[in-house]
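What you see is the complex with one protein chain gone and the rest in place.
Coming up: chain A.
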Amino acid sequence: MKNTISQRVADFLKNYPPFNFLHPKDLEKLSEQISIVYKDKDAVIFAENDQTHDSFYVVHKGAVALKKSTKNTVLDMCDEGDIFGLRPLLAQENYIMEAVAHEESILYAIPIAVFKPYALENRNVGNFLIESYASNTRNPYSDIHKDKLYGDDDLLNENRHSSNDSFDLAPIKYSKKIVTCSPSTTVKEVARIMNKKKVGAILIVDEMLPIGILTDKDLRNKIVTGDFPITTTAETIMTKPVITYPKKMTVTEAQMAMMKSSISHLCLTKDGTVNTKAVGILSKHDVMVALGNNPAVLIKALKRAKKTKEIKPIRNRIMQLLQGYLDQNIPMTLIAKIITELNEACTTRVIEICLEKMSSPPPVKFAWLALGSQGRGEQMLHTDQDNAIVYENVNEVFRDETRIYFLKFAALVNKGLFDIGYDYCPAEMMASNPKWCMSLDEWKSQVHHWITNPGKNEVLLSFIFFDYSRTYGDAEIVSQLSDSIFENVKANPIFYMHLVSGALQSPSPTGFFRQFLVEQDGANKDNFDIKRRALMPLTDAARVLILSHSVKSISNTAERFEKLAELEPNNRELYLSCSYSFKALLKFRTKQGLLHHDSGQFIALESLSKMEKIKLKRTFKTIKELQELISVRFNISNLV
């Protein structure tokens, strides 16, 4: 029976191969017999050696990791529209891999009995399936993927790599969107096209066949030098003939080819000669990307991302990079800086993309502020988003429309950040909330209100807000806001007291007998909350102390302690040990988070080694000393 949900399913599937090859009527029929399956994060969909289900799966939302449980290595990650669990059904054998929901996911389960006739009848569908199993060689273990699809099939063997595939021999991914122009195009126009498409090379084609190539370098060497006017045609200065290669190239082959002819771009054609249609362009950049993750490559990839959707995989690679840094034991300060920079670049790109989506440019200058841990440059992992917008004061007349503009814009950015993996803030501290999207004067009066009426909530709010940093936009507005905060704090010394008492309210990390205090209830029962019990007391204390010294523009906790050590030589040792403890705890949390693919806030104590526990406890001593120092200094007993 055709119904609203089956249409919804068909509407999704029609965008992805092999379903896009199906006739709409067939797809409709198929969709009617599908089940929609919800899987919580870490839920097992099938385990290794399980008997096969009667359905295979398509990821509708979320991501599914395919693993070998013995090695616990992720062999493949399935994203929206990806198929998994089909091969064993066709081969009629048990599952050889484990499928686990990497995030909360919604899957479509498609009964094999319903699907098989289409796979057998429809050539395109069959070919797609064979190809996808045969060419899945992105990682060395994948030879287990590419077993045979149907009984005997010679097609497979052509594409099979030997079992000792190493990464370098994996086929390279090239850009299929080729930017081309005709031979008679002027170089001025060529430069315009290249700029618009953000590419470093353009292919000159004549009747679909590649006849030459023009790169940034050619423009620099031939035009900018004045050797040729900008009205020159592409044909005149292009490099010819084009060096062409077949599209099935490995990373190493591509690298060699570029070195051999000292060129930065390869043209890939259907059969590898200039006599067939160009199918792709391979740049040095593509090779770099294939070779691995490094910050420069990632930043470049970010700049090229045109949709927020393209940023998500880059975020995943940033996480891989983070893992690598941690494994190599690179100093935490450095790691934090690089990762923060990259995370900020992601946010900035999302903001830029959203700005383009708006129907008009911003009516006035504004700044996008990151709050909380992101503002302090301490956010390594995917966590909730906390952000705000401050914009220039506007005339009464335009007040409403300006606010509406920025709220609409903020909603886009919040959604974009959500899409790349930042959860919505459960307390709605996000720029799309009218309370966190205000003009400079409105913010000033808000801050004034917090500081002059310091109740428990006001102190909490200022805690979160005062650690802001500018991610995007006008620096001047932000600086004015900071000045206003410092003036207000100076004029209201009583506010320190409240900040201090707030800072001392974080729950204690250890109990009377020095055992760890663990959570009593909920999903994290019996786990240790490293954020609230260890990191927050340090962060809160650093904030109070740095405010009392009126030091502007340092928001990172470890850096704050280092500055404090400089300002108060008599407490130097304590502050340095605070800075050290903070970094150690942050590293701890980050490692835990990567291990469990979460925010790392809760730590299962039994998973720690004796050594790790001792290290943790050592930092607690420092926390206690620091808390004593501030409670004495600000004479907190008068207040509580």
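Methods note: contacts are C-beta pairs under 8 Å (C-beta built on N, C-alpha and C of every residue); 3 or more make two chains touch, one makes a residue touch a chain; residues count from 1.
We adopt the following convention: contacts and distances are computed from a predicted model.
Can you pick, from "Electron transfer flavoprotein subunit alpha/FixB family protein", "3'-5' exonuclease", "Spermidine/putrescine import ATP-binding protein PotA" or "Nitrogenase molybdenum-iron protein NifN", the UniProt name of the chain not shown?
Result for the unshown chain: "3'-5' exonuclease".
From the list A:58, A:109, A:431 or A:504, which touches the chain that is not on show?
A:109
Mind listing the chain A residues that contact the chain we can't see here?
1, 3-9, 11, 31-40, 61, 104, 106, 109, 418, 424, 426-429, 457, 460-461, 521-523, 525
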